[in-house]
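Have a look at the structure below before the remarks.
A protein chain is absent from this complex, but the other protein chains hold their places.
Now for subunit A:
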Amino acid sequence: MRIKPSMLLGFTLGTLSAIGGFIDIGDLVADALVGARFGLRLAWVTGFAVIGIMCYAEMSARIALKTRRPAFDLARSRLGPGYALGGLIGSFLVTALLVMAELSGIALALQLASGVHYLLWVPIAAVVVFIVIWRLPFEATERIYGLLGLAMLVFVVAVWHLQPDWSRLWASATTVAPTSGESWPAYLFFAVTLVGAQMTPYEMFFFSSGAVESRWRPKDLVEMRVNVIIGFPLGGLLAVAIQAVAFLVFFDPGIRVEHISQTVLPVALALGRVGLAIALVGVFAATFGATLETLFATGYDLAQYFGWAYGEVQPPARATRFTTTVAALLLLSTALALTTLNPITVTIYAVVFSSVLLPFAFLPVLLVGNDKRVMGELANGRLSNTVGTITLLISIVVSVAAVPLLILTKAGAS
């Protein structure tokens, strides 16, 4: 097989956006929190999340290749307007909270780099995001933040530089039980949090809408799959690396992670100022990319439900309801961020509620992917159906358990 340069470009693009979608403010917060309290004892959850999101991202993108319709679009024609409206309202609220958290994440990265308080950076970050949405070609933007996001690999380097006791890391990673002094409900609550942070439905909506907008066709199947197979595991690797460095630095002294500066502190300890700078670039890129992705995913949800014109590739005047929704949401999130609401707390709540919604987002994708009448020879094979069904069943358990665990553990405080 000959590899064309355009293919290579498309491949890096998708892979990078897959990493960007996986690592966002939810991960930066949840992984560090979990690493400090439970070491690598929840790393298996990340493993499960990677497999689950790979399966559903691949399925929804395959549906998009075949039908030229993104995932949320099909939820309504398949399951009716009532079901889809429930999903729309739920995912709209959760994703809107995430936009606020991601925007704060950009501002916090800028605060760590500059020393200027993050609340002063929030409006500036919002203006830059708006200009990017309004004017910049999206593919170029995606490539820039995707490439910068590779700076996150500094977390993997930091694991080596901290000279860990590898057998201890391995023992921690292979234990499924809370660490001493921690309760089972807290352990399970953070398992739910990780699922919510790592298997976010917006990744799926964004990936499949992106496939439609990039005009991928069935012949692009291999390219799409390569993106999924490289992008999401790389995201998972970064997540585990963040957990590992937090474990190595914070676990023994018993320090709790309460601020995003603590996520990058282990990198500073391991690699000094240069390492810190690279990590901050990574955090900035990841949260910036995720701000765009969450904003667009929310706009897509609404536009696809009502059948509006939408698109990041169109000039704003060709999709005015979509553009207005996205701009209004950005304004609202900026206002919410400026209320000084703690972005870490908002993130935790957003990812927990996101995990509640997971099965509602997965079900229509699985139904359509499995429908031979719609999908023809691109219908789910045995692998997709098995993994998809298991993931759906587990997500139902997670969805039911999430809110009781949230209340029982006071959001992980005890």
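Methods note: a residue touches a chain if its C-beta (ideal position, glycine included) is under 8 Å from a C-beta of that chain, and two chains touch if they have at least 3 such contacts; residues count from 1.
Operating definition for what follows: contacts and distances are computed from a predicted model.
Visitor: I notice the complex is incomplete. Of the names "Vanillate O-demethylase monooxygenase subunit", "Methyltransferase domain-containing protein", "PRC-barrel domain-containing protein" or "Sugar ABC transporter permease", which is the UniProt protein name for the chain that's not shown?
Guide: "PRC-barrel domain-containing protein"
Visitor: Considering the complete complex, identify which of A:F92, A:F250 or A:Y310 is in touch with the unshown chain.
Guide: Reading the full complex, the residue touching the unseen chain is A:Y310.
Visitor: So which of A:T323, A:S354 or A:T409 would be touching the chain we can't see?
Guide: Answer from the full complex: A:T323 touches the omitted chain.
Visitor: Determine which one of A:R68, A:R168 or A:R217 touches the chain that has been left out.
Guide: Residue touching the absent chain, from the options given: A:R68.
Visitor: List the residues of subunit A that touch the chain left out of this view.
Guide: 67-69, 73, 76-77, 80-82, 85, 134-135, 305-310, 314-318, 320-321, 323-324
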